[in-house]
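As you look at this complex, bear in mind that one protein chain is not there, while each of the others sits in place.
For chain A:
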Amino acid sequence: MQPLLKVEGLKKSFGGVAALRDGRFELEAGSVHALCGGNGAGKSTFLSILMGIHKRDGGTILHRGKPVEFSSPAEALRSGIAIIEQELSPVPHMTVAENIYLGREPSTRFGGIDFKTMNRNAQALLDRLEFSISAREYMMNLSVAQMQLVEIAKALSHEADVIFMDEPTSAIGEKEAQHLFSAIKRLKAEGKGIVYVSHRLSEIFQIADSYTVFRDGGFVGAGKLADIDRPGLIRMIVGRELGEEYIKTNTPTETAGLEVSGLSAPGKIEDISFTARKGEIFGIYGLMGSGRTEIFNCLFGMDRPSSGAIRLDGQAVSIRQPSDAMAEGIAFVTEDRKVTGLNLTDSVRNNICLASLPEMSPAFVMRRSEEQSASADMIARFAIKAARDTMPVSGLSGGNQQKVVLGKWFLRQPRVLLLDEPTRGVDVGAKREIYRIICDFAASGGTVVMISSEIDEILGMSDRILVMRQGRSAGIHGRQETDAQSLVHLST
């Protein structure tokens, strides 16, 4: 059978640096194909060429056996290749139907928009896909997961038969991800080809039929997922043996590090109590919007709790603003490093020093040698790959950016580390390193509280797990006494 999409020898360089040397890919109709690779493997370049954003330097793309060439995303879409991007960009003040038919609105006899036909067609499309979204709803009232479904509907309204999904689950919860997967299964049954790009291996094994691995800009291998196991796939992605995915080196002590009792913030969280011990990695699991991040916001002074007490090393503390929390030795690695973690336009060095500026300038004037050595220390300690520490942090890969955020907080030598999705958008290799950093910190007596929506990660790393559901605690469980199913069950 002729493949739906066949790519061979795709090449692309940026300013003399090869981003993609040999992109090869073959997609069958009616299948889900996972595109895997670490950061910098060439996946994004590959996607942007197929989308028509970048022009290829060499290679062929065959769509249903015919060579194609796109110079814009619109052209790619017209020929039937659609991409659901990681960060969606809907028009929020327009309805679902208007978004789906943007730029192709059916017109009435007098040249106006035929809203009736548009809404009817959109609704028919959504119903066919069983998305249970109203075509007349405004985009801004939808959840991220629903917006993704609308994007999929939009792609299908263009008669697309190849649909790329770039990290579609990075911003949605476990339950919504399952909805997405059933939508993907329906598309597959309709004979579409879906290319699934994700760092989350468990999802790949759940949803995809076959895989292609890129590494360092080149094709490494491809095959059926039925013929490979998880360690085997990791080995291909990373290019070397990594051993166990989660190695725990910490042992919880009996001393309480962080005690939280009766923490409440109206409309966000209610009556949250837990004790994280020194040397412990305390996990918090829950869906998006279940109040996970809100706990951290209250602990770190970003938000004011209406009631509740916080004790550090047995001492009651009062935290009104982030600087109070920092003075008590709390560090907070936020959920989205680009939005709340880093100043992307600034250098690696300045970002590392960002949370320690008063300490580095006792007399108002910055001590530059101190900054320099602090940044050099953190770069060495966490093996941050940067050409110079004066380069903008935006030029680093996701994993290295995340290590810069960790460096910023470790520089303060914290007692308690609050981690919100510490490995989101980070490749397998860098994930290991981050796990090692977290474990080392706990092993040396630090207290770690970690939020994650990746169930393997939370089970693999945590000593105990607090499950959040609708702003309330659904119980605390030891890692031995629980499993993925019961966590998902408790959280929904």
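Everything that follows uses one rule, which is that a contact is a pair of C-beta atoms (placed from the backbone, for glycine too) under 8 Å apart; a residue touches a chain by one contact, two chains touch by 3 or more; residues count from 1.
Here is the rule we use: contacts and distances are computed from a predicted model.
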Complex member absent from the view - protein name from UniProt, among "Monosaccharide ABC transporter membrane protein (CUT2 family)", "Simple sugar transport system permease protein", "ATP synthase gamma chain" or "Cytochrome c oxidase subunit 3 family protein": "Monosaccharide ABC transporter membrane protein (CUT2 family)"
Candidate in contact with the missing chain, chosen from A:72, A:343 or A:390: A:343
Residue of A:88, A:144 or A:302 touching the missing chain in the full complex: A:302
Residue in contact with the excluded chain [from A:288, A:354, A:443 or A:484]: A:354
Interface residues of chain A (partner: the chain not displayed): 15, 300, 302, 321-323, 325-326, 332, 334, 339-346, 350, 353-355, 357-358, 360-361, 364-366, 368, 408
